[in-house]
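Omission of a single protein chain aside, the complex is shown with its protein chains in their original locations.
By written order: A and B. Residues from 1 in each chain.
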Amino acid sequence: MIDLIEVSKCFDGKRRVVALDRVDLRVDKGELAAIVGPSGSGKSTLLNLIGGLDRPTAGEIVIDGVRLNGISDDELTRVRRDKIGFIFQFFNLLPTLSCLENVALPLHLRGWPKKKTEARARELLELVGLSARLEHLPEELSGGERQRVAIARALAVYPPILLADEPTGNLDSRTGAEILSLIHDLHRRLGSTVLIVTHDTQIAATCPRLITLRDGRIVEDRRQ
Amino acid sequence: MRLARLIGWPYARKHVLRTCLTVAGIALGVAVFVAMHSANRAILGAFQRTVNQIAGSAQLQVTAGGFGFPEEILERVQSLPEVQVAVPVIEAVVDTGLAAQGSLLILGVDMTGDRSLRQYDLESGEEAIIEDPLVFLAQPDSLIVTREFAARNRLAIGSRLSLMTMEGPKEFVVRGIMRPGGFGRAFGGNVAVMDVYAAQKMLGRGRRFDRIDVGVREGIPVERCRQALQAALGPGFEVEPPGARGQHFESMLRGYTVTMNISSLFALFIGMFMIYNSFQIAVSERRNEIGILRALGATQAQIRGLFLVESAMLGGAGAAAGILLGGVLARFSAAYIGALLQDVYGVPQNIEAAELSTSLVAAGAALGVVASVVAAWIPSRAAARVDPVQALQKGKYQVLTAGENRTRRLAAAASLAAALVCLVVGDTAEVFYAGYLLAVLTAILLAPALSLWLSKLLRPLLRWLRPVEGTLAADSLIHAPRRTSATVAALMLSLAMVIGFGGMAGAIYDSVTEWMDQVLNPDLFVTASGSISQRNFTFPAAFARELEHIEGVEQVQVVRHARVIFRGVPVSVVAAEVEKLAGKVRRIVMQGKLDEMYRLTARGRGVIVSDNFADLRGVRLGEVVELPSPRGMLRLPVVGITRDYTDQQGSVLIDREVYRRWWQDDTADVLRVYLRPGFSPQEVKRRILEKFAARHRLFVLENAEVRREIVRLTDQWFGMTYNQIAVAVLVAVLGIVNTLTVSITDRRRELGVLQSVGGLRRQVRHTVWMEAVGIALIGLVLGLALGAVNLYYTVEMVHRVAGLRIDYQYPWRIAGLLIPGMLLIALVSALWPSEKAVRGRLVEALEYE
Partner (left out) sequence: MSRSTALLCLPPVFAAMLGAQEARSIVEEAQRRTRAESQRYEGTLEVIGNRGRIATKRWRYERLGSHGSSKAVLRFTAPPEVKGVALLIHNHPDRASDQWMWTPALQRERRIALQDRSTRFFGTDFSFEDLEERDVDQFDFRLLGEEQLEGAACWKIEASPKKTRASQYTRSLLWIRKDNYAWAQMEGYKGQRLIRRVRYLDLQPVQGIWTARRLEVTDFTRNSRTVLRLDKLEYNVKLSDDEFTLQALRRES
């Protein structure tokens, strides 16, 4: 499902920073893996590369059989929107749109007809347990609820891959646990491949596969 | 201050482009202000300098308006014991016919005595020729030119120079070359001296002088001599120091100055909105930073100070750029206005350089800084009120408080009420201008609420156009009312300005056309000077009678125009054969009965004045006007007021007989020729030229040519206004670009999310474009509406300042052009920001705070 071969990522600033150093990684369909490591170890960079939000400096990335190297930005966007759903630490909901509209946004962007879009958005919000909050604006919701909306949005087209960057990082522990169980639940029900970046060992402990990064390299990859 | 450098500078550097755009608004406003004032000053200065240089050491000048006076006056002046020297002068600007030389100021003087007043600092070597005025006087084709002029045209002593005289083109011989400096510097060196009697002949002056320059006897106060002269000559003459001519000239410039001031005020206003806008955004963007500063112990006053110092620095930078730009602009505008004055008023102009005075630079700088600080006042207050706890929480957006909105609406209502009161009771200029300002203020105060309301109205439309992008764009407009409304307000102001000036221009063109149709109906105009606005040359009246014998000519009307000083302002006096005129021209009557006023004027029992004369000089029907003439004050009642665009200072029509009697002059400068039916103007024109061109200086203009000339002059008059409009639109465009750039930055994360959830670049671009279109649409609606109000005030102002009554006509055509134009401009100005939106690094965008 996800194949990384010798992937490196450097940032050229005043100082050259090597965020990822010749990383090889393979994630199979339907896996649920946690990526852990101290801050600055390259977790988020890895996730961004897999999600097609960023491009590697060297190496090859293949997502669901599509080689990302050398494809255009628009093609990359298409891969992203058809195959990947994102969940962010800060939710990244559009403050001006209602829950329903936020969830419907990716579908709109795909040019889905209005009726179908709305039906799917309702379905998704129901899935994350927010059917009562359809018309609310993000600022009227609690943090956990916002993250549920973000998850619903990430699932809009039922992408085969779900990427979560510190999904609980901005939530209290109780809500965090709720969100985590939601992700587990969705993984089970939808059979998606899920990668969660976290520094929370408790969360990591719940995942079947644990990938540990340090200084841009995978130092440990274990199935538990 | 240190805080500003520490915090503000990195921010400004990080947003170089935005900072530049913000500064650009102030820069343009200051530039227009500086350019106009320094151009004005340069023109006045050039005029004054020319006057002074030409006046030499003359302490007083005797004139009688533009008609001149008979030669005998000279002896009366010379016989006064207070007078040391009195020399006659004829002054005229003539075309040289030399390529790229333009006009030559011909100064006719009497060499036998003139050198006691003027230093003819002549090149050595030619001394014998120069020092021997006998040759100069004996040969009327003698000319003294300046070294500059000689060098430019490769002239030397003995060179020939062809000039158009009343007797056709004639060769003149350079018999002297003046050294630069003093008198030779006047009029940019394009000065030539000839014998006053030769000048009379050349210019068709008859036995008349334009002016007498007087040197006061030593030991006698100038004022006493002036009084003695005034008493000896009577009220028909002006006896004034040379400097007084500058004041008359300044009064002619006044209408223009007012327009310019208003334009630069508008530009500055628009610039202020851009500053306001930028700061508003900076405050919301830097809430986090402010929160940290506050948490670290910065007081509210320190935060406010930080922003105010920043704004002052921005204003200073803008002012500096504006002053530089203004200096450049001034050169162009001075040349332009100079040419205009020469064409419209026939005033000799030669602007050497528009220089920036220290006081003007200081004023420009102060203007920029003050405008900037005032504009940043509210945002900096908002910054000071930022709650540090809230600010430090991520992902929160600032919301416009309801209280602020209410206050604003109340202020708007109050200002509207005050504006209406001013309108109703407003009689004085101050109240009128206050009302104008209040009306604009009302619009500005209402702009946020209106633009919010319009954004909401616009949402379905944009959504219908493009469901996703449209909605996003509309929401962005709705949810960032500050960002939107400041730009909308700037746009509204500039569009209102376009509508106001455009409408005024359109209405004036219409009125001028109507007037031309009614009044300018002769088939041919025969003039002695090349254009209808110049009156340097005149015909003897007998020439008109000769012209009547040309086959095909039905009637010739003799007209003489000149300026006389009426209540301190040079107005135009038109002496025409009123009885003949009555048979041909139906003037557009404002007050009085046409036939009656014609009858009385023809009998020398009254004058007909133009509507702008009546308004500007405050003269009513029936009131007696006093016109200075060489025979004393001519007092005649106003028997009619008609619409007339002959002159911007107003014109007075008198009968030719009255003119002949009071001015003792029988010359004409324009002959209005009516043809018999069946004769073509071209044919008769050819005949006239065939018969007279060889021995008379004359120009035959067909009706259409004269109309074209008038339209051209009107164009020229408005040319500057159009440039101002262009500046206003430019500032507004800058505003849009600024807003969009800011909006893009503001929404970086949002746009990043959009892309991360699958938005294509195209879609992101469209969102930005639609936002721009949305702003333009709202700006258009408000601008076109405020334009209607602005036009009302502009029309009123034209009436008050220029005395022109023009009809209120909303310029639908201009509005029609503005709509697609502004939308297109908005789209174009969105191109760059939209690219910026899709080019940025997604990861950064998503993490952007």
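Criterion: a residue touches a chain if its C-beta (ideal position, glycine included) is under 8 Å from a C-beta of that chain, and two chains touch if they have at least 3 such contacts.
Note that the structure is predicted; figures quoted are calculated from it, not measured.
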Visible chains in contact with the missing one: B
Residue touching the undisplayed chain, where the options are B:Leu21, B:Ala35, B:Ala55 or B:Val85: B:Val85
Given B:Tyr197, B:Phe501 or B:Phe539, the one touching the chain that is not displayed: B:Tyr197
Identified contact with the non-displayed chain, of B:Leu44, B:Leu137, B:Met516 or B:Leu621: B:Leu137
Missing-chain contacts mapped onto subunit B: 74-75, 78, 83-86, 110, 112-113, 115-116, 127-128, 131-135, 137-140, 195, 197-198, 201
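We take it that only the chains that are shown with their structure count from here on.
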Computed distance of Cα centres, subunit B from subunit A, in Å: 64
Contact set on subunit A toward subunit B in their complex: 48, 51, 53-54, 73-74, 77-78, 80-82, 86, 88, 90-97, 101, 105-106, 108-110, 114, 139, 153-154, 156
Subunit A partner contacts - residues on subunit B that touch it in the complex: 394-397, 467-468, 471-472, 475-476, 478-479, 749-750, 752-763, 841-843, 846
